[in-house]
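With one protein chain withheld, the remaining protein chains of the complex are depicted in position.
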């Protein structure tokens, strides 16, 4: 055993890179839980500033500092937009916070969560109570471990009011590649009620990697007969080192029509208290920067089962 | 839960860190220009995705990818808010893009830029034409190399319409520490015309380091008799890995009163074409996330010459 | 000019730096055990190429790839040099491999290990059997948790044949600072038998940080009356990214007099099988590169309790 000189920035790190321009070295104070499921590797770590944080396949997922920003952005606009959401489907959403936010609307009578990775959810139940907040034990919850596409295809006419897609990005060879295609989105439309709303996380909302967001937007736009309203928006997730994009596709209701007053009324009536998605902030979230609007035109294309997303497009 | 792009590299890097949570390694394809002035070290590099990029003291300043986002955010809201800006003062603003954006309003008759670092500006003139766009040679421009505080203190009654503060942050021992205090802001007020507007870059607008923004906001709020209108806002600067904050303090005009129609009219009349600050986007920029509003209360305090900003507050 | 292998990775890392010239990012496949004792932080990790590896305070200590190189270098030259080592003292040596190598000589009747950090040893007993190889349970072993200096001061006339100092480096404020001084070395001499041998790990044996090695060498040289023989040597520890230095101080026996034949005879008689310290290799280990010989002159000084080692000398 020997001791060696310590001078600069040393310690434990997880390195992640999202583009060829920058690699992030996240400082780790302690590795709390580590493991590997059939589908992915995971670490729960304690980080300075961010606190308890989940990484999947060495990609930061959410931290206690601002998981609420990501998950409120994921869930609350769609739930609030629907005048009376009773039946909700969550696709993915492993940490349980997406489910918890759906259940926070007391109009909800049933929430089904379909997540392929049972081992991960079992781990989350034990180690991430700050995220799921007991939602897996809510009597309104049904938890299913199955491929989300298969589930949705079988649920034609099921009349979900809201479908929340909190899935991994469409990476080649990854489990979610065909959950971002025109064909799948048609099945989604058929599983929704007549005024149903679909929302999905859609990747970076910035100038370095707008490609995924642009293609998903274009694909949903191509389904005008199903989804006459398609609105991109974003959440300012500090942990992600960039704004994060979501796209809401709706059969009837348009988020741009929702006034702060109406939002406040609905949230209060349903017993929902938010920290990020507030009546005041709703319109700003749906105001995309110019460069994202240009990116949709410049880089967007319709994704299909035959030609799904390719990361290096 | 979301999946993010994974790619890798060795090669040349500049490492920067803004908090104890994450260090960014920026990939460098080529070092184009390097040097050291009396005040700072600089590198102009060629980066993947970002293109030509300026670093000062190993901190990323702006890149060709989106210098327009930072500099339009810095300049355009204040310039557009003023009904007839004729006389403008730029404090700092080394790359020349702040000056260029001020001059883009054809109402401007004179623009004075006060930047301490003559050697840096000489370098910028030669190597960063994409930023200054000839603005140093504009007949309306006066360039002065002097301490900005001294300049402003001597200009009581000068009746500037707009003062743009594009300075380094208030770092202990740094040249700009006393350009973020109540006393200095009073001098600014006295150098402005009766309906003058002051705006300054104010640091990170996120949950990891909201301290500088919060303190500057609180300090300007404490000067109600000078600046009845104080409005924080932000720009989504991809290069910075986070939203960036600005604070606008105004003697009379309020940016929240400005309609998209009025903005469009003014920009067109003055011959200004923007890529980020557009009529449509103005209100969203001035809608701070909840956590910044809370941070102003939780972490803000009035900065004075006796007790200036301390980074680790 | 030579070309070297180029490969890449993101993932988990421990970063260590020994000089201002280079920082090493060690890749981690899995964090096996983590914790903190009263004296230090530890991680046992699984690394590619290196296998199971111990870090203390984020400094790599030894890996299964080549812990034998470090520990044979630490122990075997001194043990083999002594014609009949019966009574051995190990100072430090937390992983237990130093103790195990001492016990590998069947001449040994008693081995006392004095290591301050009881919590660490308890952890090592459970998690590092590949290192200690049962040596803590050897009937000849006595394990004591106490400050090594205090122990040695109280053992005047104890007649140890060999004292092995496998301690952290002399870092300011660290627990081992006064275990590298002239005064302490005199106590060591008094605790040794008339032909006793003392050896200590002495830091990097290379051109970037020869300072510790140089000073320890000079300090032992200053004690000619106690230690007429002082010989620096090194082990080629791949894991350390550099050759590692040791200094042997002897009252009578000189390692330079030891022939390969004699070494072979002794090792065989005592039942010792080595993988790094072999009869053939002994002389090479004691042949310091020219730059280390120069460094002893250029950078060495006598360390005392009043003026102990200072890392940035």
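In this document, chain identifiers A, B and C correspond to the written order of the chains, with residue numbering beginning at 1 in each.
Here is the rule we go by: a residue touches a chain if its C-beta (ideal position, glycine included) is under 8 Å from a C-beta of that chain, and two chains touch if they have at least 3 such contacts.
Predicted model, so just to flag it, every value in this text is computed and none were measured.
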Looking at C:24, C:39, C:136 or C:311, which residue reaches the missing chain? C:24
Across the whole complex, the chain not displayed is touched by subunit C residues 1-9, 13, 17, 19-27, 47-50, 65-66, 69, 206-208, 236, 238, 241-243, 275-276, 278, 280-281, 283-284, 287, 289-291
Could I get the residues of subunit B that touch the absent chain, sorted low to high? 9-20, 23, 25, 28, 30-31, 34, 43, 54, 56-62, 70, 92-95, 98, 166-169, 171, 174, 176, 201, 203-204, 209, 240, 244, 311
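Operating definition for what follows: only the chains that are shown with their structure count from here on.
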Measuring between mean CA coordinates, which chain is farthest from subunit B? C
Cα centroid separation, subunit A vs subunit B, in Å, comes to 33
Where in subunit A do residues touch two or more other chains at once? 9, 13, 16-17, 23, 25, 58
